[in-house]
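Every protein chain but one is kept in place in this view of the complex.
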Amino acid sequence: MTMAQFDTQAVSGGFTDPVFEAQAAFRALMDASARPGTIHDLPAGLAPPAPLGAGSGAVMLALCDPDTPVWLAEALRGEAVSAWIAFQCGAPIVGDGASAAFAFAAANDMPALSALSAGTQEYPDRATTLVVEVEAFEGGEEIMIEGPGILGRSRIAPMGLPHSFLNERAGNRALFPRGVDVVLVCGSRVMALPRSTVLSRKSEQEAN
Amino acid sequence: MSASTGMSQDLASYNFAYLDEQTKRMIRRAILKAIAIPGYQVPFASREMPMPYGWGTGGVQVTASIIGPDDTLKVIDQGADDTTNAVSIRAFFQKVANVAVTTRTRDASIIQTRHRIPEEKLTEGQVLVYQVPIPEPLRFLEPRETETRKMHALEEYGLMHVKLYEDIARHGHIATTYAYPVLVAGRYVMDPSPTPKFDNPKMDMSEALQLFGAGREKRIYAIPPHTKVVSLDFEDHPFEIQHFDEPCALCAAEGVYLDEVILDDRGGRMFVCSDTDHCEERRAAGHRGRLSAEEAYTGREDAIRETAR
Partner (left out) sequence: MYVAVKGGEAAIANAHKMLADRRRGDRSLPAITVEQLVEQLGLAVDRVMAEASLYAPALAALAVKQARGDMIEAIFLLRAYRTTLPRFGASRPLETGEMVAERRVSATYKDLPGGQVLGPTFDYTHRLLDPELAADAPVDPAPAREHEGEPLTRVSDILAHEDLIERAFTGDPDQMPEEPSGDLTREPMEFPMPRDLRLQALARGDEGFLLALGYSTQRGYGRTHPFAGEIRIGEVEVEMDVPELGFAVALGRIRVTECQMVNQFAGSAKLAPQFTRGYGLVFGQSERKAMAMALVDRSLRAGELGEDRVAPAQDEEFVISHADNVQATGFVEHLKLPHYVDFQAELDLVRRLRAEFEAARAGKDDATAREAAE
């Protein structure tokens, strides 16, 4: 790649203090994964090229590098985003979701979970982490979650996820210990729904 | 040559928390997968650390990858903050991460441990990092990684139950006293590291995140908070923890794990808290055992004689 391909947009908008911001972003992700459904703050101030959001950008710079193939949803596959990723973290961009370590998408542009890697029965860790930008963490359909990291049961209501999401998650959960791990971002905040979390519609639970 | 000055100059040029950023990312990714699959051992490309394999390199790599400038670190070995290897690891992080350290369990945000879980209940927001020598609970039943990996994949844990049951047949009860295997979140059988089985119940539904690092064996695994951790047992031989017949000789604590301290060569001994912070806190709060400082002036000889029977 020649330097000419890096415009100023590609070289700006990343971490200003990479060591400590990457640590802070990771800790937010770690805490979010350890307590699914809880909301944590990512370092603010990232400005990746649109439509890649600040939160997705923080997750990407904290975890992605030349060792992690990245898959991008249709809307993100522009020159500017690609150049930013190439400069900021050097992650190779792949067209096949099943070979990606990380996948990035907006809630309205989500890939099917089954199109991503669920790992193998012997190496279930070799699964894709899907990072999804949602419109808001509140105001969407009410979902009950339970599983490791959750005391009893708790409630989330992220806005903008496709209606098929819960069915897909159920299919994903059935693969356990294989499965795709999901991270939701909104602005510079993050929530995680690792594969171990069981999701169900609140309305269905009430009916039962 | 002066080893200490040479070392500190070199370290000045190392990255925060020693590891380079690419290594940290690799370990961080492994930690997130470990949390997502509780009890499953995630392979990672363990690095050569400036301390020997088997001396906590796995725990050190995990701590180095999660620690930040706002953290307060506590390091214990055998429950104590002042054992030499704990001192050495704590000094390492002070040097390479300039991080705040403490011996008080409740003040720590990260506790790195070898062989014990603190007596004080851990809370939300705390992370317990275990140093693990042999992460594979099935290793002593089947030495081959290729085989044990299959057994985990197929959830085939019969061999482990057979082993425990052989104990019962031979001794009347299960003869595993430490590194006692557990079932995590109903799926993976996991080695809790060589903690005494006394500590196993503390892992169950803990409010803290528990991370396990095995450097030489290149594995990271995790137990998220509020996760069911069950010590393997049988209906007719339920899991039991150790009980001590006497309280701590210094702080009179009961229901804690005790170290046996040899006092002389005539069989004299005393039992004191293995968790030094817990013991000190209790003494500061006014609890007195029969060999604590104040009583010592008057009753020491008698007490020791009594211990010696």
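Lettered A and B in written order, each chain numbered from 1.
Operating definition for what follows: a residue touches a chain if its C-beta (ideal position, glycine included) is under 8 Å from a C-beta of that chain, and two chains touch if they have at least 3 such contacts.
Values in this document were obtained by computation on a predicted structure and should not be read as measured data.
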Exercise for the section: Give the residue, chosen from B:216, B:237 or B:287, that touches the chain omitted from the document. Expected result: B:216
Fill in the blank from the handout: In the whole complex, of B:50, B:125 or B:255, the residue touching the missing chain would be B:50
Completion exercise
Per the whole complex, from B:17, B:86, B:110 or B:183 the residue touching the absent chain is B:86
Exercise for the section: Determine and list the chain B residues touching the chain excluded from the picture. Expected result: 1-4, 14, 18, 20, 43-45, 47-50, 52-55, 57, 77-80, 82-88, 91, 114-116, 133, 143-146, 171-172, 175, 177-179, 194-198, 216, 218, 242, 249-250, 257-261, 263, 270, 272, 274, 276, 291-293, 296-297, 300
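Everything below uses one rule, namely that only the chains that are shown with their structure count from here on.
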Problem - Computed distance of Cα centres, chain B from chain A, in Å - result: 32
Completion exercise
Contacts from chain A onto chain B in the complex sit at residues 18-20, 22-24, 26-27, 29-31, 33-35, 62-65, 67-68, 101, 120-125, 127, 129, 147-151, 176-177, 179, 181, 194-196
Problem - Interfacial residue positions of chain B with respect to chain A in the complex - result: 15-16, 21-22, 24-26, 28-38, 40, 42-43, 65-69, 149-150, 152-154, 185, 187-188, 209, 222-228
